[in-house]
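What follows is a set of notes on a single structure, which appears directly below.
This view holds just a subset of the chains, kept in their places.
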């Protein structure tokens, strides 16, 4: 199984799938995690991958949110327990790797693009790039999803996780970019956190643990009083609430509406939550 | 085969797919009906499922348009002939069930969430919720698509339809929410109906049967005269027409444009159609 994640929209993911299908004899299942993640937003993709991938059986996860495409940032293959992640070395692979496996079962490899066979732009078939290919050579500078990451994912798919060290185009590395989500400051009655992501519904997902809401009927969020609800429907349609979201964090939401608009909050905004007496 | 329908956008459907794939040994085919249905619009989802699912071979259909998530509304598994529908008890399952099978072959079951194994939020693997799990327990209150409906669909998938009565977490019920679409009033030369849905092209799909247009060259729609066309291209680009849509109803459309904007009509609007002399 190969999952695919990108910020590509249409139709670039289909080119990646073609490359994978043309290179793999094993007919892998392909599953889209999503291709309309916020553009060039490494942190958002890392968050969602961390939350979604643990629900998958062991798989190869192809991840391309890559503002540095074509620069000298590395392409990585990362083993995390029984899972394998393939993507750029910009931090996006760390949070899901940490959630998928303990530190001792995580190993990173750099892809040597001069050894990996890139697809031929004319026929789409795998080909060895030649040194004199010039600026329109087999591997583009702007679409490594198709020309580097998809070939790498196809070529490592189906290998036993501990066979990665034998792959010709992979070299182990200890130095790869980390990405950590900001930590909130939480005391008994006050939490200062940050908006991690806003989902497609407009729900504002903070980094404050849901336990902050335990035993409370209402809180103040940036000085505005909102009820705490177990469910969206605990308040009327169009009304605001604080709830424990499906990721275990405090969310600021609107029942059947957009929390981001109602609270005036966006990704990265600081948010102060205060517990109120009942 | 398991089809998936929701109003989730990205990436929540991918979490549901992971849960299904992790729980099913049978490697089911997954097919998306769509995940950008109008938010919390039970009627629109019911309409599209009724129109689309009959084109499928027997399958399990996972449906999550669920404004009442986390409340005491039931989770249902419904057998409709050779098909099985899984989703919330808010009416969304009735219209497709009625289209898929005669009344005598439709049976509904309530899901007992205390018996169904929910996925573990840490590993994603199936787990039995414990009584003392607290507010951040295995089953969230805001994402039953992942924590209740996907597990239920995975667990009933592949069963013979008449084996549902033996499933431990299912109890038969005769009381589940109905949803009926409004009926138009149609006489020889006049039909008073309602806009059922607007599709992604902006085509306005009414509940007036297409037969109302038979033998007519033009009609008045809310007092505006429009030609009747067999095809969009029967009128010039950007011009309005009435036609029999692919669902058999009268549609108010614009050739290569948006009928909803040209006619000023939205879902739920009343519309009066009058037959005109040629």
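As written, the chains take the letters A and B, and residue 1 is the first residue of each chain.
Here is the rule we go by: contacts are C-beta pairs under 8 Å (C-beta built on N, C-alpha and C of every residue); 3 or more make two chains touch, one makes a residue touch a chain.
The structure presented is a predicted model; accordingly, all values stated were derived computationally and were not measured.
**Student:** Tell me how many copies the full complex contains, given that 2 of them appear here.
**Tutor:** Oligomeric count for the entire complex in this file: 3 copies.
The working rule: only the chains that are shown with their structure count from here on.
**Student:** I'd like the Å distance between the centres of chain A and chain B, where a centre is the mean of that chain's Cα atoms.
**Tutor:** Inter-chain centre distance comes to 30 Å.
**Student:** Can you list the chain B residues touching chain A in their complex?
**Tutor:** 8-12, 14-15, 17-19, 21-22, 27, 30, 39-40, 67-71, 119, 121-124, 134-136, 140-143, 146-147
**Student:** Name, in rising order, each residue of chain A that touches chain B in their complex.
**Tutor:** 1, 3, 5, 29, 31-37, 48, 51-57, 199-201, 210-211, 213-214, 230-233, 243-246, 248, 251, 256
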